[in-house]
Structures are given as structure tokens and as C-alpha cells.
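Here's a structure for you.
A single protein chain has been removed from this complex, and every other one stays in its place.
Up next, chain A:
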Amino acid sequence: MDNVIRRRTPGARLARAALYAVLIVMALFYLLPLLIMLLTSIKPLDEIGAGTLLALPEHPTLAPWVNAWGEACTGMRCEGVGGYFWNSFAIVIPAVAISTVVGALNGYALTKWRFRGSELVFALMLFGCFIPFQVVLLPMAQTLGWLGLSSSRAGLVLVHVVFGIAFTTLFFRNFYVAVPSELVSAAKLDGAGFFRIFWRILLPVSAPIIVVSVIWQFTQIWNDFLFGVAFSAHDTQPVTVALNNLVNTSTGVKEYNVNMAAAMIAALPTLVVYVLAGKYFVRGLTAGSVKG
């Protein structure tokens, strides 16, 4: 809040009240889809057909969630999205970890160990941020084939690492460029080498940008559908692909409650990450320099 002292006139109070009213209404409006998803996911199917979207459930039930997790049909199989949920983690965790580590090393090398052409390398890496995913689908499929990684989780990890490095390098490069280079000079004189300086001097001050990189990469990779659908087999599909298959399975009645529950399950991890680390995300993005 500003700390300017003002006399509150009745007009000003009214304006302030109106402002808050508008903000609250907008916030509720944006929360509406989430609310409808949540309500629908705990209603029995007959209530969904009978009532309105916003009606509270008369007989709330967790059955759709259980169904979505372990029984619902995704294409030919009827095992729910649970297995694919763990698939996603098995892809996301190594991909986030590797791309963050490589991005940090790249950013460190590009700012503190400049070499002839390092700016060009950075410009080319930056270019990688703008390559549309569709362009690389075929060459990537070919490459994965050559590497013997087709339809495997390791293959998806590789794809996400390759794409993520452009962004993580950008993040870390822009963060490290603001860290005084004299720190590195001092450490060199003290006798530390490339990795020692990174590990002991740079990494301990990198927490804000690591958080940014992890959140960004986590949401990107978790929410990815295109690479997931293109480069996975049945048993290596991420949860986004399974969700799509579940919703599109066209046998019998549309089980909206199960669909909604599955969608909630698929969205939950990114929500949790934002809630837990969201404030660090903003802080990290705005962190210009390291205060000595």
C-alpha cells in the first residue's frame, strides 16, 4: 500500500468499494470453470443430466475420481489415467532436472567464460525459443529412431531437454550476466577451476533463477501434448495424451464426471507447483542483480 496520507471522502470510499466489487466479480468469473469442473467431478451422472452446471451435488461422490484414476477406458485399455500420471512424472522429473542443469552451465559459460563467438552461440540458442514444435516432428522422429529411443520415455526426456535448453539457457544467461565477473576473477586467483567456481560461487546465489527454470520447464513439459502423442507408445504416454484418449473414447454415454475428474488429476501437479513456488517465480523473474 502507498503510505500517502489522504482524507477519505465518501466519494472516495464509494469508488474504492466499486473497485473491489469489480475485482472480486472478475476473480470469481475466472474461477468459474475450475468450480464447474470440481462440482461436476463429484456428481453422479444422472444429476449432471438433470441439474444446471452450477447446482451443488445432492449426493456427492468420489466414484468418478476413482473411476478416472483406475478404471476409465483410454482407447482400447480400461485402466484409468493413474499409470499415465506416473509416466508423466517419469518424463518430467529427469527432463526438468537435466535441462535446468545444462541451462545453468550454458548460462555460466556464456557469461563468465566468454570465448570468440559466444555471443553468436547465445543468439542461436535464443533462436531455439522460437522454433515451432511442428517443424521438428519428422526430423526428431528420425533422430529418435537412429538413437533407438523411439516410443520410449527416455526419448521423450531427450526431446524435452533439447527444446528446454533454449529457454533455460536464456534464463540463466540473463541472471548470471548481472552477477559481477570480479567474483569469478577472484575465485580464479584463489585457485578454483571452471566447475569449482560454478559449484561454490555461482550456484549458491542462483536459487531464484533455478525456481523460475524449474517451474517453467515443469509446466511446459507436463502440459505438452504434441510431443507426447507423437513420440510415445501405449505404455509410455504422458497423462495429457491419456486424458485426450479418455475424453474421446466413444463407447456408451459420455461420463462427464469422470472426464472432469481425469482433467483435474492431469492439472493438479502444475497447480500445486504454482501454489508452492509461485511467489518465488515472480521474484526470480524480476531479480536483476545479486546484492553482495
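Please note the rule applied: a contact is a pair of C-beta atoms (placed from the backbone, for glycine too) under 8 Å apart; a residue touches a chain by one contact, two chains touch by 3 or more; residues count from 1.
The criterion applied here is as follows: contacts and distances are computed from a predicted model.
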Undisplayed chain, where the name is taken from the UniProt record, one of "ATP synthase gamma chain", "Carbohydrate ABC transporter ATP-binding protein, CUT1 family", "Ion-translocating oxidoreductase complex subunit E" or "Putative Zn-dependent protease": "Carbohydrate ABC transporter ATP-binding protein, CUT1 family"
Residue, one of A:58, A:71, A:119 or A:190, that touches the chain absent here: A:190
Positions on chain A where the hidden chain makes contact: 180, 182-183, 185-193, 196, 200-201, 204-205, 290-292
